[in-house]
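Below you'll find the structure, written out as structure tokens, and then a few comments.
The complex appears here without one of its protein chains, the remainder shown in place.
Read from first to last, the chains carry the letters A and B; within each, the first residue is number 1.
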Amino acid sequence: MTTAKLRPRSPDVQIYKPQLTSVLSIVHRMTGVFLSLGSVLLVAWLVAVVDGGDTYAMVERWLRSWIGLLLLLGWTFALFYHLCNGIRHLAWDLDFGFELRSIYLSGWTVVAASMILTVLTWTLGLAVLE
Amino acid sequence: MSDWKRHDPLNRNPATARSSALYRAIGLGSAKSGAHHWWVQRVTAVALVPLLVWLVASLLAHARGDHQVLALWLGQPAVAVTMAVLLMALFWHMKLGLRVIVEDYVHADRVKFAALIAVDLVCLALLAIGVFASLYLAFR
Partner (left out) sequence: MLIKSSKQVSRWRTPKRFPVSRNSGASPASRIEPGVSWPEPEGATRVQRFKVYRHDPESGKNPRIDTYAIDRDKCGPMLLDALIKIKNEIDPTLTFRRSCREGVCGSCAMNIDGTNWLACIRSLDEISEPSTVYPLNNMDVIKDLVGDQTHVLAQYQSITPWLRSKTPAPAGHERLQSPEERKRLDGDYECILCFCCTAGCPSHWWNGDRFLGPAILLQAHRWLVDSRDEATGERLDELEDPFKLYRCHTILNCTRTCPKGLNPGKKIAEIKLMIQQRRS
């Protein structure tokens, strides 16, 4: 069986077509990891609020820099996406919405909802700042 | 094209393996666990839905970032406790999620075990610091 060792493995992720199913799933995972990083910021921010003074001023300045705002925007979207898609997963866990039509309908709904919620949040946030 | 080449410290599948395909498919058998992980991930997910909506709303209300206002807000016992509960659900959920990601992609046992321990410890540390900070102003 010398040929067995030389057998190639057929390609998978390299050639498989991205579909709503797999794309939304990998985005769920990526937003989860990104939010994990955000949780470090949440803790740092809480510590800064408690500490007050210079620490708070520093965190605050960083958050209001363009890179901080960009990251906050990213975290807002990631949070809403993970939240909405998480609810979709919870429905599946209860055996709801498994027909392909529902899978696609709920998938596109999640995409739209997380974008709308992000825009809404930032509109409100900027209104508060006015 | 993952070749499923795993680090094999117990040498169950040596290069000279003559084992059957069934032997390899069975592997080490069922761990008879996973149901608890699944359940807790759902419990924390359900808890996080209202808690995160509350967090976003609260942060929005304090978007100006006035430190005095913020300190007063976090100094309220109800806010402090809600924040602490949120952090517990959050880091528990995060620990479970990151564990799955490590198991999915890291196939070398020693690296995997190290990464799993690191995930648990980092989540625990962040939780401890976060809970302490949340409760400090209200209960000092």
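Basically, contacts are C-beta pairs under 8 Å (C-beta built on N, C-alpha and C of every residue); 3 or more make two chains touch, one makes a residue touch a chain.
Treat the numbers as computed from the prediction; the structure is a model and nothing was measured.
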Missing chain: touched chains present in the view: A, B
Absent chain, residues of chain A that touch it: 3-4, 6-22, 25-26, 89, 92-95, 98-101, 103-105, 108
Interface residues of chain B (partner: the chain not displayed): 1-4, 6, 20-22, 24-27, 29-35, 37-39, 100, 103-105
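We take it that only the chains that are shown with their structure count from here on.
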Between chain A and chain B, centroid-to-centroid distance (C-alpha), Å: 15
Residues of chain B that touch chain A when the two form their complex: 1-3, 42, 45-46, 48-49, 52, 56, 60-61, 63-65, 67, 70-71, 74, 83, 87, 90-91, 94, 97-98, 101, 126, 129-130, 133-134, 136-137
Complex contact set, residues of chain A against chain B: 9-12, 14, 29, 32-33, 35-36, 39-40, 42-43, 46-47, 49-50, 52, 56, 60, 63-64, 76, 79, 83, 86-87, 89-90, 93, 121, 124-125, 128-129
